[in-house]
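A single protein chain has been omitted from the complex, and every remaining protein chain is retained in its original position.
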Amino acid sequence: MNRIKTAIVGASGYTGIELLRLLLGHPGVELVAVTSRQEAGKSLGSVFPRFQKAAGSELSFIEPDPDAIAATGAQAAFLALPHGVAAEIARALLARGLRVIDLSADFRLHDAAVYEEFYGHAHPATDLLGDAVYGLPEVRAEKIRTANLVASPGCYPTSIMLPLLPLLREKLIDPATIVANSMSGVSGAGRKADLSLLFCECNESTRAYGVPKHRHLSEIEQELSIAAGETVVVSFIPHLIPVNSGIVTTTTAKLRSGVTPESIGKALENAYSTQPFVRLLGRGGCADSKNVTRTNFIDIGWQTDPRTGRVILMSAEDNLGKGAGGQAVQSFNLMFGLSETDGLQNF
Amino acid sequence: MNRIKTAIVGASGYTGIELLRLLLGHPGVELVAVTSRQEAGKSLGSVFPRFQKAAGSELSFIEPDPDAIAATGAQAAFLALPHGVAAEIARALLARGLRVIDLSADFRLHDAAVYEEFYGHAHPATDLLGDAVYGLPEVRAEKIRTANLVASPGCYPTSIMLPLLPLLREKLIDPATIVANSMSGVSGAGRKADLSLLFCECNESTRAYGVPKHRHLSEIEQELSIAAGETVVVSFIPHLIPVNSGIVTTTTAKLRSGVTPESIGKALENAYSTQPFVRLLGRGGCADSKNVTRTNFIDIGWQTDPRTGRVILMSAEDNLGKGAGGQAVQSFNLMFGLSETDGLQNF
Amino acid sequence: MNRIKTAIVGASGYTGIELLRLLLGHPGVELVAVTSRQEAGKSLGSVFPRFQKAAGSELSFIEPDPDAIAATGAQAAFLALPHGVAAEIARALLARGLRVIDLSADFRLHDAAVYEEFYGHAHPATDLLGDAVYGLPEVRAEKIRTANLVASPGCYPTSIMLPLLPLLREKLIDPATIVANSMSGVSGAGRKADLSLLFCECNESTRAYGVPKHRHLSEIEQELSIAAGETVVVSFIPHLIPVNSGIVTTTTAKLRSGVTPESIGKALENAYSTQPFVRLLGRGGCADSKNVTRTNFIDIGWQTDPRTGRVILMSAEDNLGKGAGGQAVQSFNLMFGLSETDGLQNF
Partner (left out) sequence: MNRIKTAIVGASGYTGIELLRLLLGHPGVELVAVTSRQEAGKSLGSVFPRFQKAAGSELSFIEPDPDAIAATGAQAAFLALPHGVAAEIARALLARGLRVIDLSADFRLHDAAVYEEFYGHAHPATDLLGDAVYGLPEVRAEKIRTANLVASPGCYPTSIMLPLLPLLREKLIDPATIVANSMSGVSGAGRKADLSLLFCECNESTRAYGVPKHRHLSEIEQELSIAAGETVVVSFIPHLIPVNSGIVTTTTAKLRSGVTPESIGKALENAYSTQPFVRLLGRGGCADSKNVTRTNFIDIGWQTDPRTGRVILMSAEDNLGKGAGGQAVQSFNLMFGLSETDGLQNF
């Protein structure tokens, strides 16, 4: 098989490292370029001892220069860059014929005004918004296959949307009553020298943050609204917990009148029973993040509560896996006609 | 000052250990009896090396025999026993003239039928229910002062009720919309040799459990209903996170029409500004469990969300402190006319 | 390629789970039998949610019956059983034509008297000791290739022996001065419902244990003595630290007179530069367990101290990987003519 020549732009953060891990072991990928301003010139194996002796670890980091990346013959590029920065390099790489999987927020929103509202600056490339596909493979596989620009979803949104989408589509719940609480590992906050992320500040600690209007709400509500066929506004409260990676999300919503527990189970089954990376735990199944770390799986359990008339959705994913790098590779597989599970068969 | 002769019945679980820690350092307490079936005959310091060289650590564990306990001259007894077991020993100790602070669920509910519904067996001492005071000092200090039997609240309930009670009393929120998500340290699950509580099963893991009808709902709803003046039914989802101790609870509810953010802050201030163990973090304050571990404090922050019309209440306490042992000592201080903060001035 | 039909006997402990993880993803393996007395009848995916949706996870646990295992057509069996128990089933499987990789201590020692001294009971199968090969692939690959019974080394011994063996062979250090201190993750203590292994007993804790005569000393000294050509007796102090897996070992020894730092580096290079799973970090390299978790690598760094005349050897491995399951698979690969790195290419 001809391996797809692939670049990772911004490969020294936690998402970039996860992409490295996945792509170094991907049977259909030849890694031809990895970029990092601060590590340029050093080999991958010297910067990240974990990857020493991996085939490909002798590759050296380069500056994120579009011409240099294109010169390696790269056909695909993963962007693991801050929002606002990704758009420009995406444009340059698209112009040079690469297909781009962007893990930032730059192309996730259809509406530039919403972007500006949530991200605090004008959208950097409104003309490209129409081309971008929001890369949730369980929902939009066909569009992803042919896309040149995939906006890979955020970590929290994935864990919140996948359980909710089928219930909204089938009008089983009241969209005005959705409350999502998420607990995320510290890697979700990024790899930056910040006092609040020190071991001693996070260990033996848990706390909510980013209330009431975390940026991820913008893409969550966009996708939930599409599924519901009406505008959906939700409460979302993220929490930091002392694990390296893993997100557990618990979402509650009022069942519409007359909806049975069975119909919840059936809706999830209909949506996901053939999906390779969604594991349905059934009624009463409490998703545990330790079962999904370092995989591309999302586990989904649920319960109904006759006392309150609410459904409780419990999902678990790895914020770096299905929540970031794994899902991006899943989209990549679709884009390049590979098996959807290639390079993601780790447990 | 004459020290109060005090017993701890069931002193080898995590709550019992916390009571030991607090009472060994309490200036108004003389520990005269500690019981543990499996450790009977051994000294406190030999069973728990942490307490070696503490004044009082030479005391030996005895069997939980009411006569033996009474014979030590004990005036007060803390019970850290499983529900169903505590009632019997409480009765025996009350009969012998001791005042009892029970940390089990046996005397928390006014209604024996609710007890049976949630705990799965008939209430073991219905005749005593009328004498018991639910020991939330911020709400019921006067009754606690004169009580002979205090039912100290559960860990989750304390963290859920304290932020909600003033808002319900002042009718600022819609009681039908309350959703509480809690994250608890593993000590909350008890000190028992259970595979699911092993280090490697809890570390790098988080998960919901006990949905949809955790036992603590019974006391939560009892107290919320009293405050609201109507029957309140809530959603409560507990989660286990990998810390030794600490609970963070995030509660959302719809604001009643016309309620301003300011009125939330004012209601909390009115209720708690003079309370020694409630720390109000104000609007936008996200309570962090690391600030309360090993103390009797509960930190409460809040935010309102104009997009959804909900208030977000964020509280943090130590499940072994304000959620168990600390709060029990706070009630004890009231019962015996001590300063409410005696023995709880640690940071 | 014909996949090797393979059994795991004792697949519900942490080593068994790691073998499951590795063999479910091994391209040259068809898992045909997994045994567990307590899980017999249940499918692999239902017992271990992590493996759900893995190809092979529908396999059901069976009782550890040799005939039933042989009836599956298994050509190879990994034994992850307690010492004393493994020998009997090894004999039965060998008699049925399977090749056996035993991860217990039963066949690691050449001398049954040493076994009895360290394990406290008579050796259960002295007649088989002559057939067993101590499975350290970096030292004994040729014998492993043709062995029918491989005794896979212990976790601590691997991390201690690999750095020391070349230095002893080349007589660079004084064998009488060897002191090894190891820090191990809690999974090394096994998956058993024991109070001392609870999350709250291990988290925020570290301690030595098993001094002065841990069982692993027997195999360590056996192999070091072979390399040194003389009887070697060492100090070994294991410690438990709050991580799931990973061992770091720091070993000091006096350099023989006239030995230069360069000769240390050269001895390690000569021994391991072509080995796929040994990564030499060079002089001053401090091995970090986080770089080897979930891999079969052992990282080795070293430093000399002119002030004391000692060499400091620092090694890191995953106690479940190179220290147990990974190394056993590495031996399996050699035994069955596969590439040594098959199924172990994860990072």
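As written, the chain order gives the labels A, B and C, with residue 1 at the start of each chain.
We adopt the following convention: a residue touches a chain if its C-beta (ideal position, glycine included) is under 8 Å from a C-beta of that chain, and two chains touch if they have at least 3 such contacts.
Source: prediction; values computed, not measured.
Q: Identify the residue among C:S12, C:T158, C:Q222 or C:T250 that touches the chain left out of the display.
A: C:T250
Q: Of the residues C:L23, C:L162 or C:V234, I need the one that contacts the missing chain.
A: C:V234
Q: Can you name the residues of chain A that touch the chain not displayed here?
A: 14, 185-187, 191-195, 197-204, 242-245
Q: Name every residue on chain C in touch with the hidden partner chain.
A: On the chain C side, contact with the omitted chain comes from 177, 179, 181, 183, 201, 203-209, 211-213, 233-235, 237, 239, 241-244, 246, 248, 250, 252, 284, 286-290, 293, 303-305, 307-308, 310, 312, 314, 316.
Q: In the full complex, which residues of chain B touch the absent chain?
A: Given the touch definition above, chain B has residues 21, 24-25, 49-54, 204, 276-277, 279, 281, 288, 290-292, 294-295, 297, 299, 345-347 touching the missing chain.
The working rule: only the chains that are shown with their structure count from here on.
Q: Averaging only over C-alpha atoms, locate the centres of chain A and chain B and give their separation in whole Å.
A: Computed from C-alpha means, the inter-chain centre distance equals 39 Å.
Q: Tell me, which residues of chain A touch at least two other chains?
A: 204, 288, 290
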